[in-house]
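Got a structure here, written out as structure tokens. Questions coming.
A single protein chain has been omitted from the complex, and every remaining protein chain is retained in its original position.
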Amino acid sequence: MLSRVTRDPAALPRLLLTLLVLALLWPGLEHSELDVGVLLNADNQRDMGRFLAAFWPLAHSTDFLVLLFEATVQTLAIATAGMALALLAIPASLLASRALSLSAASRAGRPKPLANLLRWPVRGLLIVLRSVPEIVWALLFVRAVGLGPTAGVLAIAITYSGMLGKVYAEIYESVDQRPAHALMQAGSGRLAAFVYGILPNAAAELTSYTVYRWECAIRASVVMGFVGAGGLGQQIDLSMRMFAGNEVASMLLTFLILVLLADQLSRLLRGRLA
Amino acid sequence: MSRLFNLLIVLAIGAAVIASFSYLAIDLGALSSADSLRQMASYVQRFLQPDVSQAHLSAIAHGALETLAMSALGTLLAAVLGLLLALPAAGRFGGPLQGVARLLLNALRAIPELVWAALMVLAAGLGPNAGTLALTLHTAGVLGRLFAEALENTPTAPAEAIRLQGGSQLLAFCYGTLPNLWPQLLAYSLYRWENNIRMASVLGFVGAGGLGQMLYVNLSLFQEAQASSVILAMLLLVLAVDSPSSWSRQRWVRA
Partner (left out) sequence: MSLNLRAVSLRHANAVEALRAIDLQIDSGEQVAIIGPSGAGKSSLLNLLATALTPSSGELQVLGAHPWQLANRQRQRLRTRIGLIHQAPPLPPRQRVVTAVLAGKLGQWGLAKSLLNWLHPLDIPGARRELARLDLADKLFAQCQQLSGGQLQRVGIARVLYQAPELLLADEPVSAMDPVLADHTLAVLCQHAQAQRITLVASLHAVELALAHFPRIIGLRDGQVLFDRRAQDVDQAQLDALYANEHLHAPATSAVSLSVQTARC
């Protein structure tokens, strides 16, 4: 009776959970070699201080501004071209989606198991394409086609086609299926059923998602520059290696403005088109 | 009018795409020519026999552990730092501090992890420590903003009741605010952790440790067989994180 009065039933589970988390995190401390102190090390602080002090004034010589402008345009071009190529995922999304299943149309929306099995290779391909991070693709393409924007375009095209293919397929499935089913039951082909039965309802969401992905692609193309895939990122990497703080600062600022503008533009476009 | 505007947008997008390809001078024809395709094929072929030797696999396991450790500790530190910044950012300490905290959070968040990693490699040297710090900084910005929003949307009455019976600000926060808040904070942190595992595996490209550093080194030395097994390991890691997290989201977050 006394123990019932004084003991907290949640105490033991909480204690065990805490111990478990600690046991998992403790080796992590070793593996991650975490040491915040290294930032406070006098030598490092002097180096960092010199680097940061060089941030101001921002680099603004004419030569540099021309370079900066070209790098920015290149970044935008990489993102746009990569997205355009990624739209090649549309056929894959059609293959992967259950929305265009002929058997589903006559079976209350549930496709035949065998027909479903056929969708899996396409889905698997899309999973692999998007599960390898874009920067790994970029690194691989830099090795294959050389330094420069082509690697970036191809990397974005590959990763984003994986993402677009999956999300497009899900969007097709999320809209009202009855128009498409009715068309297919009336004997129309799958493509016609898609264009007349699904696209009208899904178009707004598809555009909105595509524009959002374009915005992400701009960010990604800057990051991919660090492995040599062209654009602003490559220039930032070069300037960092040369400890040119003022150039790094100018380019980071440009990057932030670019992302901000892309965000605004994408919001505007989505508001317009959706 | 609206139709005309939409047509203009479509035309502008088309023009932008064409301009992009011509500006970058990407010759898709040359890329898909027989010669270059053959080169590509031979390049790909070198990846088709992943190195599964014992030594390499244990190196990969070590790299994967390093990646996991970086992401876990980075997220944990970021959650602490984010909460500390979220308090002023939610206006708990007055207007001026709120502005400063928000600016700081936005700056932390706006700079991508990889750029932070490059900076941290300069500041703290090569290795996973730099990666952990980079993840901490970027994630603190992301989580700080989410936490601040959550704080602003939490009812204040329980905390005020504690203040009214003489409790201090800190106790009012612990007893009145956190009980409502922590499930949300935990959910956000776990979600970011999942994201950070993916990120931590590539931060090594700029020298910040983990699987990425192995991959970068292997590719630089033209060891495609080894690189291929590292990529496979990355893929497995991402998939292993993806499926339980999407399962648990469906299970726990029935929103």
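We just call them A and B in the order they show up, numbering each chain from 1.
One rule holds in what follows: a residue touches a chain if its C-beta (ideal position, glycine included) is under 8 Å from a C-beta of that chain, and two chains touch if they have at least 3 such contacts.
Treat the numbers as computed from the prediction; the structure is a model and nothing was measured.
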Hidden-chain contact residue, picked from the options B:S22, B:N153, B:S168 or B:S248: B:S168
Of B:P50, B:G91, B:G125 or B:P158, the residue in touch with the unshown chain: B:P158
Of B:S36, B:Q98, B:N180 or B:Q223, the residue in touch with the unshown chain: B:N180
In chain A, positions touching the absent partner: 5-11, 14
Chain B residues touching the omitted chain (full complex): 155, 157-158, 160-168, 170-171, 174-177, 179-180, 182-183
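We take it that only the chains that are shown with their structure count from here on.
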Chain A and chain B, separation of their C-alpha mean positions in angstrom: 10
Parts of chain A lying in touch with chain B, wherever the complex brings them together: 24-25, 27-36, 38-39, 44, 47-48, 51, 73-74, 76-78, 80-81, 84, 127-128, 131-133, 135-136, 139-140, 143-145, 149-150, 153, 219, 222-223, 226-227, 236-237, 240, 243, 252, 255-256, 259, 269, 272-273
Of chain B, residues touching chain A in the complex: 5-6, 9, 16-17, 19-21, 23-24, 26, 31, 39-40, 43, 65-66, 68-70, 72-74, 76, 110-112, 114-115, 118-119, 122-125, 127-129, 131-133, 198, 201-202, 205-206, 209, 215-216, 219, 231, 234-235, 238-239, 242
